[in-house]
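Only a single protein chain was left out; the remaining protein chains are all shown in position.
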Amino acid sequence: MSSESVAVAAERRWAIVVGLIISSIILVMVFTGLHWAAMPPSRVETVDPRTLHVSGEFVENNLGTSVAADGKVVVRLVAQQYSFHPQCLLVPAGIPVTFRATSTDVIHGFNVAGTNANTMLIPGFVATFTTTFRNPGEHLMPCHEYCGTGHEAMWARVRVLPADEFRAKGGRGERLSCVPR
Amino acid sequence: MFHAKRLVLAHFWVAFAAFAVAILLGEWQMIVRSPLHAWISNPEHYYRSVTAHGTAMAYVVPTLVAMGFGYAICELALRRPLVGMRWAWAGFWLAIGGTLMASAPVAAGRATVLYTFYPPLIGSAFYYLGIVLVVVGSWIWVALMAINLRAWRKAHPGATVPLAMYGNVAGAYLWAWTSVGAAIEILVLILPVALGFKDTIDAGLARVFFSWTLHAIVYFWLMPAYIAFYTIVPRAIGGRLYSDTMGRVAFVLFLVFSMPIGIHHLFADPQVGAGFKFVHALMTAMVSVPTLLTVFTIAASVEIAARLRGGRGAFGWLEALPWENPMMLAVAFSFVMLGLGGAGGIINMSYQLNETIHNTQWVTGHFHLMFGGAIVIMYFAIAYDLWPQLTGCAPLPAGLVRAQLWTWFVGMLALTMPWHLVGILGMPRRMAYYDYTHPALEAQAWTVTASALGGAVLAVSAALLVYILWRSQRRAGTPETFEFSIPVHAAARVPAALNGFALWVGMMIALTLVNYGFPIAQLAVLKETSVPAARVGVR
Partner (left out) sequence: MRDRTVLWSVVALVALTVISMAIGFVWLPSVHADFTVKGLWDGICRAAGVPASWGTAAEGAPAPVRTTAVVLEPAMARPGSADAVGRGATLALQCTMCHSARGAKEANAPNLAGQYTEVVMKQLSDYQKGDRTSAIMQALAGKLSARDMQDLALYYAQLPRPKNTPVTDMGVVPPLVKTGDPMRNIAPCAACHGGMEQKLGTPWLEGMPKEYLAQQLAHFASGERRNDSHAQMRNMARALTAKEIEELAAFYARQAE
């Protein structure tokens, strides 16, 4: 009987350790959420994938990087079988950049190599997230979700410019990209 | 065993045959996309192979192993003949028929949608119907598990259900509810389009339904391994089970918490709100509780075995363990892989950290390590342990069995560790080839080669498994009577709630409705989220 109570006591102690492990993981998530306001892409917004090219925010001449009146940098792009448009994104270093993207056909997604920028693109929905690129340089941006037999060829690029160089690139209202012309 | 031997054996053989074919496909995929091979001349063949590999490994193999092991447990733990033998065979043949029906369009390139379906991509209706048949076959198994338990209870009023059977039925109920998500996705959303009645599909809603199944299915895969941890391992290595109650607690916690957490697969998706993403993240943390409890209980049970063999000291007992015993080796390897994979899993489930690795090779590495490693190595151990009972064969060749387990362990680490590494660097998964001449990818080329070599070791290990089982079956012997593990403190009364399922199944369903009800309902109501279907293949 006493050996059984020893066993139960050891189980209790372990249960407390388990409780502490789980709570500390959850606390880290809550802390990060509260103090860095960090969340996974979290806006839900619908859009009709059939008419993206005809009207609305994702018409071709509105895609690329824009600087709003209040200085906010927004990158708009679409994914389609089998390219992102624009194929080369131009962004500033050290300034928060908001991505707004959607798909014209099937499910796509992208991550920017070497950064935490990562989202799914589901037809019918606009994906939005904000990130800051620390250093100037060039990153690869592959489609990371199977989208058909050309999936392996769906690679874009992100070029990060020093903030002042980026500002010199264009004034308000322009849509910037680094697609060669 | 009574009369389920042939039934169980049939399940195991078909599972391992499918496994052997799928592993060759997997290794072929690894080689053709590595620097060892030129770019495959038709990338569609690569994705076709991924579809076949995933369908076999995720749906066919674990389902058949769980079903076969479940029937065996019924007779071994309840000590009475299986009720409903005809139905069990019907379920088996449905699963076989479904597998064949799904294989044909995949082999013909008419269903290259990967085993995760990915609507609005739409493949041949036969592919989806085949998977439905496999699942319906497994539902027959679920019903039989419940019926057998009830029959036993009637004959033993008030008795405590044997732990193995308790875990087995928990696994069956878990699967019954888990499979509902994908079943709705296929029957309600995909099939009407695949059959040509509709041209649009709600891709976002389909992903939510699939996530319902996709995460909890992992715990269905895992149940046989955990049942083996609790009820076979301690006996096989000459020890005692530290706590019978803890096993029950672990099983019911899986029942409650494995379902309503699948949205952590959708952290990066734009169709689910941030609030539900957090709730699912928190509940995912909860599902690690049963695993942590299991790690403690099994480690303690193993220590008991060591001390019974004269082990001394705080860590000195490790030396006294029966390392030459294949079951000892299997559980040690399984725990190492469970530990590494679990640590990676904490990254995946973390609300924010997931952004770093979502959909990269890290994820491929994670689930191969957890399922292919920690769980499947226990499937091997279960087969080795049951084989003498099923075939009446002589003891298995321990040396070969150890070699098989070692090669599986080493191969799996060589396969998955490089994947984890390049995943952090941002390498996307599921690509038919990479351009290794690009400066940014050149540095990652060796990791793909390393994984391909790991895969080759795994293929050898799988061949060894089939050889061992085949050879042993042909060498008759007189097996000992099968026993499950005996707990250290037997005869302790089990709380009524841990001898039944009503409470836990109720909590499982209620929590699923709370956590999934709103996201599903609102996407179902939104009309504008239906998008044109994209039928795969040539016209």
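General remarks:
Should a chain be cited, it is by its letter among A and B, assigned in written order, with residues numbered from 1 in that chain.
Following the convention adopted for this analysis, contacts are C-beta pairs under 8 Å (C-beta built on N, C-alpha and C of every residue); 3 or more make two chains touch, one makes a residue touch a chain.
Worth saying up front: this structure is predicted, and the values here are computed from it rather than measured.
Checked against the hidden chain, the listed residues A:Gly114, A:Pro136 or A:Gly150 yield one contact partner: A:Gly150. On the side of chain A, touch with the chain left out of the figure occurs at residues 30, 33-35, 37, 39, 42-46, 50-57, 59-63, 66, 68-69, 74, 78, 80-83, 85, 87, 98, 100, 104-105, 128, 148-150, 152-156, 172-173, 175, 179-180. Touching the omitted chain from chain B are residues 39-44, 199-200, 256, 271-279, 282-283, 286, 431, 433-435, 437-438, 495-498, 503, 507, 511, 514, 518-519, 522, 526, 532-539.
What we mean here is this: only the chains that are shown with their structure count from here on.
Centroid to centroid, with C-alpha atoms defining each point, chain A and chain B lie 30 Å apart.
By the touch criterion stated above, chain B contacts chain A in their complex at residues 43-44, 46-47, 50, 112, 114, 118, 120-121, 202-204, 207, 242-243, 246, 266-274, 277-278, 281-282, 285-286, 288-289, 292-293, 296-297, 300, 346, 350-352, 354-356, 358-360, 425-434, 438, 440-441, 488-489, 492, 526, 528-532, 534, 536. Listed in rising order, the residues of chain A touching chain B in the complex are 3-4, 7, 10-11, 14-15, 18, 21-22, 25-26, 28-29, 32-33, 36, 38-46, 48-50, 81, 105-107, 109, 111-128, 139-140, 142-152.
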